[in-house]
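See below for the structure under consideration.
Every protein chain of the complex appears in place save one, which is left out.
Chain lettering (A and B) follows the sequence in which the chains are written, and residue indices restart at 1 in each chain.
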Amino acid sequence: MFWQQVFNGLSAGGIYALIAVGFSLIYSIMRYINLAHGSLIMIGAYIGYAVVTATNFPLIPALLAAAAGTAIVSVIVERLAFRPIRVRGVSTLYILVSSMVVSILLQNLVMVIFGPSFRTLPQLVSDVPVVTHPINIARLDFYMMIVVVLSLVSLNFVLYRTKAGRAMRAVSFNPKAAALMGVNTDRVVSLAFALAGALAGIAGIFLGIKYSVYPQLGELILKGFVASVFGGLGSVAGAVVGGLALGVIEVFLIAYGSSSFSPVMIYALLVLILLLRPRGILGRIVEDKV
Amino acid sequence: MKRKRLIFVTLMLLVSMLFLTACGQTAGQGQGGAKSITIGELADLTGPTAVWGQAQDNELKILVDKWNAENQVKLNHKVYDYKANTQEAVSSFNKLADQEKVAVVFGTNNSNANLAFGPLAEAKKVPVLSHAIDPHSTTPAADKLNQYSFLTVASNIIQGKTMAAYTLDKLNLKKVGVLYDQGNSFATTMEQPFEEYFTGHGGTITAKEVFTSNDVDYSSQLTKIISTNPDAILLPNYYKQIALAAQQARKLGFKGVFLGHTGWPSQALLEMAGKDVEGSYFVNYGSFEDPQLQNLQKEYTDKYKKAPEINAAMIGESFAVFTDAVKKIGADKLAAMSLEQQRQALRDAFEKTRNVQGVMNNITIDPKTHRPETAKMAIITIKDAKFKFVETYQVK
Partner (left out) sequence: MSQATGARFEFHNLTKVFGGLVAVNDVTVEAVAGGITGIIGSNGAGKSTVFNLISGFYKPDAGQVLLEGQDLTGRQPHEIAAAGVGRTFQNIRLFQGMSVLDNVRTALHRSLDYNVFHALLRLPKIRSEEKRAEEAALEALELVGMLEAKELTGSSLPYGLQRRLEIARALAMKPKILLLDEPAAGLNPGEVADLVNLIRSINAKLGLTILVIEHHMDLVASLCQKVFAMNFGQVIAGGTLAEVQNDPAVLEAYLGKGASHA
């Protein structure tokens, strides 16, 4: 049972990590929290659902379609709802509120188009487990973990091995200086939103397969947000560590503690971590800008 | 600008007038020169559970029309949509009690709504006949009885006991694990009597795990449950939670049976997890495959051109209790009373309900709990991704 629970934890944690990374990416560059990220995940799930039901695509093309579609929505959201506020240079609090409004708007939009009911994606992954002994590894979870690892490795490549990634990091440290280096900060921001959107799309389609597709699917983002704070808000590596840690801790609290106290315990632990180490596990100290 | 605002205001006025007229028409139904009794209904006509509320309201209309065709004293039927929302239920209840001056309120199927307006019914002395599941709607605490609230169908206590007895005696399964939402009385009030009866009659609860309403992944809890090797897992939850739990349990290699109660009968469950819940058993108030309900089904389908939900049969039970009370008091006598007298007379009569033949059950209301203490329930299984009526079953 021990290893089964470890796998359960990593499998849940992988999804948290995917959500948290998208969150952290935006926070690290923009220094604001995009509350619409959850709705983007939900949009990803619906795009996946629509594509698969309309075309019978297998998993990989469906994933790509959801990632691309959500990336586009994410970029549009930034253009329409965040950029005008950012350009005006007023408090990021307005962006926070704007992202909340966008989130509700997207939810309602989907409700109007698809209705409030639960949708089930056609079976994309066979039911036959990868292995059953010594632990049971469902094929979906197995594929999901591969995709999560691949997405995170690609993100890492983009961030640390390409000029676009360098530009993104430069903007995250100092947007003005980056602009002086010839970096088009608007374009970098769009790219960051596209990447975060693509991750949201991938997370969305897996959440959709695992937990069905419904307008409030994005509410699961809460765990991803907790994971990113856990690991250190604004740190991409921290988001991964935070996501996996949250998944495993949560599972072990249930497995070896009690399922009735685990929700309380997990949040108590979060508060404790924030008290002892405000920057999270791997976060950098968030310096206040003048 | 000013002109625009004027047009806007005028439009709003027009729209609200339309609304008022529309409401006025429904309220006017059944009013004639003859003596009448005003009855109120709370139904979730819109919102997430609208299918249930509509079935309830549709059937009550049939029953009221039938009554009015056969009797001198007419029933004046007022319905309010509470949108499956607790606050809305409270304000609708107030309107029925104070403005519509109803003698009795029918509804609802929503336990939370009933728990919310229960105290109002006490304060305003308005009797309520509901078909909710939570026993707390009539007994909010162990030593407290809501004098004006009555349940007419099997509460979760009966459901829990029935499923426990059926599992032991008919399915011959002795080891059961439980997974339920610890924050939802819909689940907890079924789990408790199930567990008490099951362990009291030779069964073992091998593991008892909980989750919270917004959780979607129960793999960890299920791993723990499965490691105790149960024959069956009881899932007394909402259909989405059931579907996810069943899928996840199967992925973890669980081969046994799932058990449940009235959260199960939903087409969406079959769509989401048809394969995974194959061979499951659950209790329901009744089944339209049961010959006893053929009559209701036919009348309903003839009138509305679609199949009824079980809620139609449930409102039938309440209506049977109501007509029995009216007949005992005497319809003419009741109609002649003042509103306060009507309410009190009905309450007292409801409390004395004995062996009243309802649509599904022979109803006896226990004066100490204001609900039936025993009821025949339908046992349903899932075969070939369809619900299938097995038999009716009553705990001894």
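Convention: contacts are C-beta pairs under 8 Å (C-beta built on N, C-alpha and C of every residue); 3 or more make two chains touch, one makes a residue touch a chain.
No experiment lies behind these values; they were computed from the predicted model shown.
J.: Of the chains you can see, which ones touch the chain that is left out?
T.: Taking every chain of the complex into account, the missing one touches A.
J.: Please pick, from A:A178, A:I202, A:V226 or A:I249, the residue that touches the omitted chain in the full complex.
T.: Only one listed residue reaches the unshown chain, and that is A:A178.
J.: Per the definition of touch given earlier, which of A:I85, A:A167, A:A196 or A:I273 contacts the omitted chain?
T.: A:A167
J.: Thinking of the whole complex, not just what is shown, which of A:L40, A:I95, A:L191 or A:L207 touches the missing chain?
T.: Checking the options A:L40, A:I95, A:L191 or A:L207, the one contacting the hidden chain is A:L191.
J.: Need a quick check: the contact residues on subunit A for the chain that isn't drawn.
T.: 154, 157-158, 161-164, 166-167, 169-170, 173-174, 176-185, 191, 284
Definition applied: only the chains that are shown with their structure count from here on.
J.: So what's the Cα centroid distance for subunit A and subunit B, whole Å?
T.: The separation of the two C-alpha centroids amounts to 39 Å.
J.: Give every residue of subunit B touching subunit A within the complex, in rising order.
T.: Going by the criterion above, the answer is residues 48, 182, 209-212, 214, 216-217, 219-221, 223-224, 227, 240, 243-244, 250-253, 268, 271-272, 275.
J.: Can you list the residues on subunit A that touch subunit B in the complex?
T.: So the residues of subunit A in touch with subunit B come to 1, 4-5, 8-9, 11-12, 116-118, 120, 127, 129, 132, 136, 138, 140-141, 207, 210-212, 214, 219-220, 222, 250-251, 254-255, 259-260, 263.
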